[in-house]
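Missing here: one protein chain of the complex. Every other protein chain is in place.
And now, chain A:
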């Protein structure tokens, strides 16, 4: 088994390359210390395993995400490193390559997005590059599947066939070189560190790599620790940087070739002229999001969901009912399957079209390169609440799922800002909350469905921003925000990449339908069919009713007058989708139309809106609570998140219902 580690800067098309090279992949395992999922794939018809590492600018990490790569290199030794670079930005990409080449592990560098480079009228002599860097250099364009066959042939070798690389040796200034040599020698002699690794470790330590410094302290590597003050006082890190950069500039200058025909298409600049306009940039951002919601809820998603519902609650439900009656199944079992599972789980599955359209839109925004522009145009607003534009991206991803949103917050540099972003993420209205909105807007606001849903999304954002400002003041976050975003070239989204990304995000939803939503539905069916006296025919005597009725006085002030929604809310903590499937079971209906009529009868416009606001903001689902705990590393923050969101949601719902009732 050969292990290949994929490593490179962000925006080099690394993930696309990974998807093109491998056919099946899985998220597995934890890295030491932090819970990060690594993506491991297999190259078709081979014994080569490919590990996709997060994109990094250098091996000295600033963010949590980036430290994964350095930790991987400290703890594992891959057979081969495939260094993916963006061909048109080779200068800074090679800064990372140099660090990797110094390790002495076999490396192949691929100049990806080679087409973009050709368009600028340049080309590089691969032979020169290869000689200077001391490793094979290939060219690819993963988006058009160019150069992949050749690259794959390089990767599917057996371990024994891979040629070892000599570590790249740069001419660091005399003093630096001496320091590296001394430290490496005594690491090898006294600590039995492998010579090549010792050399690399010494360079990284001297270059002030935080993770390597921690590693040295942990392993008590005295030769490095004792010289720390000297290294830092001499500003060796600056000298190392300058040596590397001038080596790269020299190498590139000797390898650059001019192409005769240049077909410079400045499409990116043209789009950016409009999209990142100082004044219109923000309205365009809002417009793009409005369009995204229109597509998901009005134009494509909702009509498809309607057909699916008709099919599930019509033919499927009555067929199952008939089949079970003919097969002589117990009435109780029939009720569990037809009224419980088909109605409940099916009631969630009908939202697949809406959710997938939303995920497709988010993927298109990510893949095209618009996301970093969104960060840019929102930065000034985010600055006011003490965050930066980059925090907007996790929040937008949170619209899909809060868990992935919180994970995306790893790219934020400042720890305090990351914590704030994590805490406000659950207020982003995730796709799981959609089913319940859809039911209520169909019942009580049939003419303004998109508008009401959009208002909830906006309210979520407003609450999140308000809380962010509040935390910013409380935490006394004084450090300046680190805000540096790269604006990559735009790409026309490719259908299979968009589908891949959509499926990656959406499959969790389908999986949840089979597991937690299934379990939640069975639970609520049990609670609603059994009471203190065993199996009950009248739902009013069931456990669910008892529980709901006990809590009814608490919920009266926010406008809930029947027990069913309360029981449904309790199950919603399992997963927000369960709220709608529970409603389906509790109101004893088998299709959406009937449930919508029931809801229409037991709510007024105001009480319905108050309830929706409550659902938007109340306790995060289990998965989100778990993620907050693992990302902040403390159960306290998770508990805090539960309590604070409950308090906020109750207060807001209370105010809306009470003030609304006075006005109407």
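By our rule, a residue touches a chain if its C-beta (ideal position, glycine included) is under 8 Å from a C-beta of that chain, and two chains touch if they have at least 3 such contacts; residues count from 1.
The criterion applied here is as follows: contacts and distances are computed from a predicted model.
The chain absent from the displayed complex carries the UniProt protein name "Iron transporter FeoA", chosen from "RNA polymerase ECF family sigma subunit", "Group 1 glycosyl transferase", "Iron transporter FeoA" or "Na+/H+ antiporter subunit G". When the missing chain is restored to the complex, the residue among A:148, A:245, A:519 or A:605 that touches it is A:245. Across the entire complex, the residue among A:2, A:19 or A:60 in touch with the chain not shown is A:60. One of A:153, A:218, A:253 or A:484 touches the chain omitted from the figure, and that residue is A:484. Only one of the listed residues, A:375, A:393, A:517 or A:578, touches the absent chain: A:375. What chain A contributes to its contact with the hidden chain is residues 57-58, 60, 62, 88-89, 91-92, 95-96, 120, 241-242, 245, 272, 276, 278-279, 281, 372, 375-377, 379-380, 383, 388-389, 413-414, 479-487.
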